[in-house]
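Okay, so here's the structure we're looking at.
== subunit A ==
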Amino acid sequence: MKDMEEGYVTEDGRKIGGVVMEMKNITLRFGGVVAIKDISFDIRQGEIRAIIGPNGAGKSSMLNVISGFYVPQEGQVLYQGKPRPQMRPYEVARQGIARTFQNIALFEGMSVLDNVMTGRLNYMKTGLLSQALWKGKAEKEETENREAVEKVIDFLEIQHIRKTPVARLPYGLKKRVELARALAAEPSLLLLDEPMAGMNVEEKEDMSRFILDVNDEFGTTIALIEHDMGVVMDLSDRVVVMDYGKKIGDGTPDEVRNNQDVIDAYLGVAHD
Partner candidate 1 sequence: DLVFPSLSYRTGPYAAGGIPFADGYADYFTLVNERDGGIGGVKAKVIECETGYNTEKGVECYESTKGEGALVYQPLSTGITYQLIPKTAADGIPLHTMGYGRTSAANGKVFGNVFNYPANYWDGASGIITYLLDENGGDIKGKKIALLYHNSAYGKEPIRTLEELSKKHGFELSTLPVDHPGQEQKSQWLQIRRDRPDYVVMWGWGVMNQVAIQEAANVRYPMENFIGVWWSGAEHDVLSAGAKANGYKAVTFHNVGRDFPVFDDMQKYVVDKGLAAGAGDQIGNVLYNRGMYAAMLAVEAAKTAQEMHGTKDITPAMMRDGMEALEMPEARMSALGMPYFGPSFNVSCENHGGPGLVGMTQWNAETKTWSLISDFQKTDTAVIQPLIEADSASYAAENNIEPRCN
Partner candidate 2 sequence: MLDAANTTDVQAETLLEVNNIEVIYNHVILVLKGVSLKVPKGGITALLGGNGAGKTTTLKAVSNLLHSERGEVTKGSIKYRGEVMHDQDPAEVVRKGVIQVMEGRHCFEHLTVEENLMTGAYTRADGKGDIQRDLEMVYSYFPRLKERRKSQAGYTSGGEQQMVAMGRALMSRPETILLDEPSMGLAPQLVEQIFGIVKSINENEGVTFLLAEQNTNVALRFAHYGYILESGRVVMDGPAAELRENPDVKEFYLGMSDEGRKSFRDVRSYRRRKRWLS
């Protein structure tokens, strides 16, 4: 385990910083179902942190806890060193945490562009009145943010569908638009829930590239859930493994891969 206070250096030479988000003894119950049982782990500045585990292990629930959508019965979330008070999800988002969803949650009635623009809500400050008249500040703000969004759109190579209503897009593109929406927020922590589900290898490659580039170029910290072991092993710096709400492993991909509990509960056969 690499648990030096001030971070570590990865194999390919990236510098990982201190802890930005720490989950402490989180327990989450739904009626009788215990979705998360006393789990603790941390996420460090600049790293790609994977969360894996069998279906129903509580991974998505964990992201929801981080987003503030689920409130754990026990435990604490520390963000940037400070315990986070209970917050509404949108307040969490304002702190620079953006995410994508397992079952795509795009705004189906809107165009791709508008969807991505909603990602920039944090940067929209003009009042209702000024917007109603569409002059001066409102128009300027709209244009500035549009520029930022266009950068994201270029980056993810979805220019050609900019004006298409998202309802018409195929699954894979939707996932990409969702990523664009999250990126538009210029988050410091990006949570991705199975970003590559339902994609073929080529598309996964594209997606991997985007994720790595985001991480690289903007230094964005990324937490991701993924079932494709290839992706997880290649991309992530550290991996948490959950099973039935419990943490059964935590470490570098190699450590996790050779952990017998993980093999039994999740991998089945050892993956190469």
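What we mean here is this: contacts are C-beta pairs under 8 Å (C-beta built on N, C-alpha and C of every residue); 3 or more make two chains touch, one makes a residue touch a chain; residues count from 1.
How these were chosen: all candidates are chains of the complex that A comes from, given by their letters.
What you see is a predicted model; the values in this text were computed from it and never measured.
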Check: Touching subunit A in this complex is which of 1 or 2?
Finding: 2
Margin query: Touching residues of subunit A toward candidate 2 in the complex: what are they?
Written below: 12, 30, 33, 53-57, 60, 102-103, 168-173, 194, 197-206, 208-209, 212-213, 227-231, 234-235, 266-268, 271-272
